[in-house]
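In this view, the complex is presented without one of its protein chains, the others remaining in place.
Entry: subunit A
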Amino acid sequence: MPEIRVTPLGAGQDVGRSCILVSIAGKNVMLDCGMHMGFNDDRRFPDFSYITQNGRLTDFLDCVIISHFHLDHCGALPYFSEMVGYDGPIYMTHPTQAICPILLEDYRKIAVDKKGEANFFTSQMIKDCMKKVVAVHLHQTVQVDDELEIKAYYAGHVLGAAMFQIKVGSESVVYTGDYNMTPDRHLGAAWIDKCRPNLLITESTYATTIRDSKRCRERDFLKKVHETVERGGKVLIPVFALGRAQELCILLETFWERMNLKVPIYFSTGLTEKANHYYKLFIPWTNQKIRKTFVQRNMFEFKHIKAFDRAFADNPGPMVVFATPGMLHAGQSLQIFRKWAGNEKNMVIMPGYCVQGTVGHKILSGQRKLEMEGRQVLEVKMQVEYMSFSAHADAKGIMQLVGQAEPESVLLVHGEAKKMEFLKQKIEQELRVSCYMPANGETVTLPTSLSIPVGISLGLLKQEMAQGLLPEAKKPRLLHGTLIMKDSNFRLVSSEQALKELGLAEHQLRFTCRVHLHDTRKEQETALRVYSHLKSILKDHCVQHLPDGSVTVESILIQAAAPSEDPGTKVLLVSWTYQDEELGSFLTSLLKKGLPQALS
């Protein structure tokens, strides 16, 4: 029995370190290869030992697919390909291919600089890994090999994020990665066609939430920034180089323009330029509004946002600074934070998630006295705000996507167990689709129906065409033929061809049926009455009364006979070939009702 098997090595009932193994029709595919930012040792990577025991990785895995550039989806890739030893193809979209190495390099630098980790992947490894990448376009069907094909769909979420359809023969799986069903400032909404996969593997971060409109959060954000700078305070927004940073920049830029504000906004040096470059390069991946206005005004060329220099942090007066990294665990953002933390007029806005141990996590959990290196204690007097700008589909969005794709089953990943449980029930009840939520290391096995390819002879198709009806894609039509199996191939051919190929003679098969009529007249008269009756009803058919007294309708032959024992009853013998089976049955049932009285 063919089956689809799914084993999450990461993202099974948790968020972080996405890595899902899918076996479909004998092909093995790894979906995402992420790292967990919360660990500092090997646990940050998925446990690959469970697949390395299947022999050489490159032989076992047919391909790796990366959904988008966030490190929890691609962070373990150089480790997997250059240190664990996977040497096969890696698929991702063009923007992901461009941005992924920047974030990997950023992360490597922090790991080596701050933590002094020596056993980490190097720049050369990142480059060698990126050389194994095959970039794909949206909606382009890519043949991984003769049997396995993949296709990317737009997912929103971040620049270049994609959902992937994996298909082998008639079996298919769709993996959503992270996606967003509502457009935001810079990206559009996720979309997939009615591809009816056997399985849809979807993220479920906000499985129980109906998120408020992003407009409210945006208004809130702008209000807080505005109030702080109005009273002369400084605002620090720690961000990762690419993604949310650009969305917030567009937001502030537009607001500054509208309000005619003069307070300086800065962005960590080097990054704006790079980010802008990528957004310009991949403009078709942004939302409609940005694409439309691009020619007159490039949304990624900011008038109010300038490059930041270390010395600016000490400048008096208000300012807004976007600095990396986003969790305040190292580098520029932490440096600025240390300078500004002591002043209650200032504010830090954390626009995303922070892992345990980072300064970002500490201040978000309300800690106000932070122990820094050298036994120094940093007192945090500045205001701390948290605003989630992460772009995931909420419960409604997830249901909407499931409805769009019409899968046979759904499998939930990238979410918390409790929330998944809720969504699972909702999907099963409302959409009547079976739903799974395996934990990491747990395998879900789905049986699929066996698919047998059948060839159709040209002759049969031509014969069908000759009937004058042109084929229509949306209207399935029945086609009759003879299925023959020869050399372990199945073919549907016309019966004549089948007879010829198999060297068989045709036997005529007629169905017969007796209908009893109460009629005292002679057989000939009964036959005539039948003839007149049928002639009046079957106007489109050729009804004939033959000289021998029998009646024919197409191939159907009706003869009247008188049983010797009962002169008041006549028996109608009806016979027909299998081609006219429908008509034959119709006539029989018609005659069984008797002949109209008016004629008698």
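Everything that follows uses one rule, which is that contacts are C-beta pairs under 8 Å (C-beta built on N, C-alpha and C of every residue); 3 or more make two chains touch, one makes a residue touch a chain; residues count from 1.
One rule holds in what follows: contacts and distances are computed from a predicted model.
Visitor: Per UniProt, what's the omitted chain called: "Cytochrome c oxidase subunit 7B, mitochondrial", "Tetraspanin", "Nucleolar GTP-binding protein 1" or "BRCA1 associated ATM activator 1"?
Guide: Of the names offered in "Cytochrome c oxidase subunit 7B, mitochondrial", "Tetraspanin", "Nucleolar GTP-binding protein 1" or "BRCA1 associated ATM activator 1", the one UniProt assigns to the missing chain is "BRCA1 associated ATM activator 1".
Visitor: Among A:Arg56, A:His137 or A:Lys462, which residue is in contact with the omitted chain in the full complex?
Guide: Checking the options A:Arg56, A:His137 or A:Lys462, the one contacting the hidden chain is A:Arg56.
Visitor: With the full complex in mind, choose from A:Pro284, A:Gly317, A:Gly441 or A:Gly459 the residue touching the hidden chain.
Guide: Candidates A:Pro284, A:Gly317, A:Gly441 or A:Gly459; residue touching the omitted chain: A:Gly441.
Visitor: Decide which residue listed in A:Ser23, A:Thr93, A:Gln165 or A:Thr205 touches the omitted chain of the complex.
Guide: Touching the chain that is not displayed is residue A:Thr205.
Visitor: Out of A:Glu371, A:Glu496, A:Asp566 or A:Glu581, point to the residue that touches the absent chain in the complete complex.
Guide: A:Glu371
Visitor: Among the options A:Thr96, A:Asn198, A:Thr228 or A:Thr358, which residue touches the chain absent from this view?
Guide: Checking the options A:Thr96, A:Asn198, A:Thr228 or A:Thr358, the one contacting the hidden chain is A:Thr358.
Visitor: Over the whole complex, note the residues of subunit A touching the chain we left out.
Guide: 7, 14-16, 26, 36, 38-40, 43, 47, 50, 54-56, 58-59, 70-72, 87-89, 101, 105, 109, 112-117, 123, 127, 130-132, 145-147, 178, 205-206, 209, 240, 243, 269-270, 273-274, 310, 329-331, 335, 352-353, 355-359, 361-362, 364-367, 371-374, 386, 388, 390, 392, 414, 416-417, 438-444
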